[in-house]
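Only one protein chain is missing from this complex, and each of the others stays in its spot.
On to chain A.
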Amino acid sequence: MSLERHQGGWVIVFSFILALLLAIIPLPDWIILWRPEWVAMTVIYWCIALPERAGVFTGWLAGIAMDILYSTLLGHYALSYALLAYISLKIHRRLRVFPLPQQVFIIFLLIAFIQLPGLWVRGIQGHPSTLFELLYPAVTSMLLWPWAFISLRMLRQHFHVR
């Protein structure tokens, strides 16, 4: 693990900060449930692009940050994103070589799947079940994934993040 091998860690941190900002930017009421899971997309990207650097712990940390910002139970998003990072790491070899349309479909499934722990946590807290609304972010994330993927890849290549 020489310094030469790992570089550009700040780019990863910067991308997460950007994603967190996008996650709390106020949106109009009618669109609020459709907010894409920016942080989840960032977790997936770094897990498939640099599986030796980003991992379950990265996802967990990002999740804790989300819990703080969203004032949800500590661990709610952390659990979801740690799970997300784990699955992304498992399938990163396949996901990397998939063509974008196929990738998009997997992203939809992943983001829809990681809503489940959140659904249970909310259920335990006494929230009414919102099964369909949980799919909205998955749909918008799916639509925005190519764009996020390409811009994050440009960022990574430009700064030679390894």
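Going forward, a contact is a pair of C-beta atoms (placed from the backbone, for glycine too) under 8 Å apart; a residue touches a chain by one contact, two chains touch by 3 or more; residues count from 1.
What we mean here is this: contacts and distances are computed from a predicted model.
Enquirer: Of the options "Sarcosine oxidase subunit delta", "Branched-chain amino acid ABC transporter permease LivH", "Cell shape-determining protein MreC" or "Probable peptidoglycan glycosyltransferase FtsW", which is the UniProt protein name for the chain that has been left out of view?
Expert: From the choices "Sarcosine oxidase subunit delta", "Branched-chain amino acid ABC transporter permease LivH", "Cell shape-determining protein MreC" or "Probable peptidoglycan glycosyltransferase FtsW", the unshown chain carries the UniProt name "Cell shape-determining protein MreC".
Enquirer: Please pick, from A:Leu73, A:Ala112 or A:Leu144, the residue that touches the omitted chain in the full complex.
Expert: Hidden-chain contact among the options goes to A:Leu73.
Enquirer: Consider the whole complex, including the chain that is not shown, and state which of A:Ile64, A:Ala112 or A:Leu155 touches that chain.
Expert: A:Ile64
Enquirer: Residue-wise, where is chain A in contact with the chain that is not depicted?
Expert: So the residues of chain A touching the missing chain come out as 17, 20-21, 23-27, 29, 32-33, 35, 56-57, 60, 63-65, 68-76, 78-79, 82-83, 121-122, 124-128, 130, 133.
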